[in-house]
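Take a look at this one; I'll ask things after.
A protein chain is absent from this complex, but the other protein chains hold their places.
And then subunit A:
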Amino acid sequence: MSLLTSEQPEEAVSATPHQVKDRRTSTVPGWMWGAAGIIFAVALWWVFTHSARGNTMLTAFAPENIPSAFAALIGRGVLLSDIGVSLWRLLAGLAIAVLVGIPLGLLIGFSQAANQFSAPLVQFLRMVSPLSWAPIAVALFGVGSSPVIFLVAMAAIWPITLNTVSGVRALDQQHLQVAQTLGATPSEVLRTVVVPSIKPYVLAGIRLALGIAWVIIVPAEMLGVSSGLGYEILNARDRLAYDEMLAVILVIGALGMVLDWAAQKVLR
């Protein structure tokens, strides 16, 4: 027997990784588990809405009513326009939060004085529910999209700011020194070291902010506006069209999932 070869059978050598793989992976694709979860939830929904016979309110929410509710919403021409308006308000609020939050985060992250100056203010403001500002927003901006955008921005700004601060604090000092010793000017250091270093933190902050903003925009649109998905829920309730109300809620959830998926793809 050579010292450089083994008499161990090849099968025995190769069996170990396969065994490990078999234990860790399933033959059922992941998406099928997800589909099964949705089917299970719809079944539960159906059972729940049919469990109390004679309760017309509950049966109005039954899953079989949803297709006709969607058809009614589309037929009235409100669904797509409401989606468009809500998305526009969301993006406008997010854009304001990005434009304010990133520079604010850079300032707080780099300047000890700014950090100490702003720490109590930031802690105070981020603990106030964005919806608490709703009456003030309406008083300041009147009715319409402006107060909604303001509330979205108020909700979205903190994750972006605080993640930017975290990114700055996680900067590798040696990266800064490398750039400095290669002759980089402060603006070149910002462009070639700071921006790429903090980018994952900022993008994670924006993704987080997007989720929060999407949650906030629905109640925000229930205040003094006449369009948007939040408004459409109230409108359906007022018309006692509970199936349409549920259809809008489904749209909100589905759009939230799509936005989160898109954000993960785009904001990498």
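Here, a contact is a pair of C-beta atoms (placed from the backbone, for glycine too) under 8 Å apart; a residue touches a chain by one contact, two chains touch by 3 or more; residues count from 1.
Note that in this section contacts and distances are computed from a predicted model.
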| item | value |
| --- | --- |
| Identity of the absent chain, which is to be given by its UniProt protein name, from "ATP-binding cassette domain-containing protein", "TerD family protein", "Transport permease protein" or "Cytochrome c oxidase subunit 4" | "ATP-binding cassette domain-containing protein" |
| Identified contact with the non-displayed chain, of A:122, A:168 or A:193 | A:193 |
| Touching the absent chain when the full complex is considered, from A:114, A:131 or A:178 | A:178 |
| Sites on subunit A contacted by the missing partner chain, in the whole complex | 172, 174-175, 177-185, 188, 191-193, 196-197, 199 |
